[in-house]
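Shown here is a partial selection of chains from the complex, left in place.
So that you can tell them apart, the chains are marked A and B in the order they are listed, and the count of residues begins at 1 in each.
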Amino acid sequence: MTVNLHQPASLVLHPDRLLPTDPRVRDIARRLYDAVRDLPIISPHGHVNPRMLLDNVPFRDPAELFVTPDHYVTRLLHASGVPLEALGVGQGPLSETAARAAWRLLCEHWDLYRGTPVRYWLESELVEIFGVTVRPSAATADAIYDHLAERLSQDEYKPRALFDRFKISALATTDDPCDDLAVHGALVADPTWSGRVIPTFRPDRYLEASEAGWPTLVARLGQVSGEDTSNYAGWVKAMEARRQYFISHGATSADHAHTDCGTEPLQPSEAERIYHAAVAGTATLIEAVALRRHMLLEMARMSTEDGLTMTIHAGVRRDHHQPSAARFGPDTGHDIPLRGDFTDPLRPLLERYGTHPNLKLVLFTLDESTFSRELAPLAGFYPSVYVGQPWWFLDAPDAIRRWRSAITETVGFSRTSGFIDDTRAFCTIPVRHDMSRRLDSGYLATLVAEHRLDEDEALETAVDIVTRLPQEVFKL
Amino acid sequence: MTVNLHQPASLVLHPDRLLPTDPRVRDIARRLYDAVRDLPIISPHGHVNPRMLLDNVPFRDPAELFVTPDHYVTRLLHASGVPLEALGVGQGPLSETAARAAWRLLCEHWDLYRGTPVRYWLESELVEIFGVTVRPSAATADAIYDHLAERLSQDEYKPRALFDRFKISALATTDDPCDDLAVHGALVADPTWSGRVIPTFRPDRYLEASEAGWPTLVARLGQVSGEDTSNYAGWVKAMEARRQYFISHGATSADHAHTDCGTEPLQPSEAERIYHAAVAGTATLIEAVALRRHMLLEMARMSTEDGLTMTIHAGVRRDHHQPSAARFGPDTGHDIPLRGDFTDPLRPLLERYGTHPNLKLVLFTLDESTFSRELAPLAGFYPSVYVGQPWWFLDAPDAIRRWRSAITETVGFSRTSGFIDDTRAFCTIPVRHDMSRRLDSGYLATLVAEHRLDEDEALETAVDIVTRLPQEVFKL
């Protein structure tokens, strides 16, 4: 059982990983999984930088690919005492020395990730995509680094080649409303490229009037849209214009992330009044929150008109540790979830648009207690509502099983969003989708083994979840 | 695996459905289930219309029996775009054409229910009660409709025959305090009927002084009870009188459903003052809520005196979608749960009556996070408190397992209510109780297989749960 340093532990993926251990159930799960494992990937929400695919330059080094930009990876190292600096966070491109040092830190702390999906994804990437055969450790770090660096220099490891190899049929990025989407346009115009890469409209910051810099942001929104954003009516027109611009570049959804999902409307005059105060920097925090809720309702109204699927990722305290945020920027591992609440906050929206034939509203949460209590009951009545797949901290084997267990009995499978990888780590895309397919196969197999579902229906459902369902929800 | 339209998929119930899949555990579960499967059904809380049993007229059609009045069924069709009108909701008796169309809509969307208890119940009813042998679908809808309609015309499918066949030893209905209970009286007086059908006192609306129509309601309460309900003291006397009336007609429990379960008392003069304001229509919402909490405490006091078991179903936003409520009425699928809270809200009640030998208080929730956090700890100390079985959205196999897992370690089995079907769908009663017995057998079998409980004790517990326990809790 002890690890021989001269003979490092091997790294092997078992074909039945994540499937049920009971042999009778596993046999069913294998059959279901075989039917979906090689189907193309639809990735309707994520954070990949489209320039990577336009420019198609090789990934710089293993640290850039696996460590530095991925807060799933860096946060647990940080928790164990590794400074974010040492991992290259917030420092731009790293020297070879720094990149190797960051990679070595990951390998030296490989044990930290035992039992986590990060470990599962990293192992799958290393073995399946890069052909690594030994377990990362202090002893093997440099050899693996060299192996990976060599692979990254090959043409078949450049972004476009991997995109094809991953069988991604559609990839959505996440973009600022003022983005000119030139990269997306260039990709469409590129005759050597045929992949589908579409933008997603993400207007969060333009709804948060209490944040520093908001007046500047909406002023820029006015410039870009050609509307007068010194008043609320102009803000609405500007948003509508930018959504149309996004739609003309292929967007099919708009994403909204706020600490709560309140949608209480204001009187029009009150909305104007607060908006003016916010532009002048005199709105109170309470007023700014009220305005944001009013604006979110307005965004839902726009979705009923222009058809962008509306996704809400609610309930996170962003940048919990201000010193780290100040030094390393956002998305550095200390966004912490809050209690969720949907039933009352969404009521104004749903009373107006919950049965609107043109609205698709996908609700994501990090509060598991809302799965059976609020999300499934809402999606089980309102034609517009879908339960989003487990997200972020909950995008993990046991959490996904709990989610299926908590929501299926109220909404079945048809009122769910399909899998969303929501990642900025490009090489985890195939691995995350594969994990989801394995888990759904296992869940469905358990229903079959308990005689709650016939296998032909389980098979149909397994396929539906990764094909028709995301196409319907995200209008792809 | 593809369905041959000329040879529709068969509909068969496996004898081991819902039992553990591990063969060693399943064998234990089978033995436990065998000991309880045929025991009579005690149904201490539900919504069956007693007139059905008094008049004993055949069920009108399959839509009335399985679709139109059952919001468990209609809500998921609605979510998938089927208008409630098309299902006959809120339209009174349907024509044969409309009934057939509603039934066909259910069959065409049979896949929506995969993995849900609704599907499980419907399949069990169709096979076990009605002898259907093919899976519902667009292709088989009409043939099944005809099959069911033919069965419904037979004497053995009339309500009284089914009541006997289901082995229901006691059935509680849910009734308005002003109800004259003539139907219950007529059943008792009927020499050709020997079943036990008892009313339940459900005074919710009389405690909600902020609701439109409340002054009219309490005025009527005064008329029916012969008390002067223009003041609070008279309201109390009227309630006491009507409870006595119910008790004289066999009632053993009173049911209370409000958005919260606050029980903070008011000063007597303050209660009078708010009551008067409410009668005059000038009470504020906050005053009305305070009055309701005071009244709920008063109802607990009455229970200690007259012995009616007090059940609380707390934490639901009723009629979430007002447009649907306005058009189709209440109980049409859009009551949505809220966060639960019991520890502090119930404290005034429990400090007064929590150890009173005559009080039995059963707490139901739709917020799973309260299972281990509040309900089990309360029931694990207060002699008056019992944890209610999973209810509504949680009356489902996985949710029931989670409930047992979350509460048993704190309260064992003795502080639980026994199974409550809480249904208006008559033919689901045996099926729901059977589901519960299977799940409890599985849970107990797992305890045995993990060597946490000897099998003789598991067997005794399995029987106790469906016999002595509901008799004790509901004083039957």
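Operating definition for what follows: a contact is a pair of C-beta atoms (placed from the backbone, for glycine too) under 8 Å apart; a residue touches a chain by one contact, two chains touch by 3 or more.
All values reported here derive from a predicted model rather than from experimental measurement.
Please state how many copies of the single repeated sequence make up the complete complex in this structure file, given that 2 appear here.
Total copy number for the complex in this file: 3.
Going forward, only the chains that are shown with their structure count from here on.
At what distance in angstrom does the C-alpha mean of chain B lie from that of chain A?
39
Along chain B, where are the residues that touch chain A in the complex?
Within the complex, chain B touches chain A at residues 1-3, 9, 13-14, 16-19, 21-22, 75-76, 78-81, 111-117, 119-120, 135, 317, 320-324, 333-339, 366-369, 393-394, 396-399, 402.
Residue numbers of chain A touching chain B in their complex, please.
Checking each residue of chain A against chain B gives 22, 24-25, 339, 341, 343-344, 347, 350-351, 354-355, 357, 369, 372-374, 376-383, 385, 405-406, 408-415, 446-447, 449-461.
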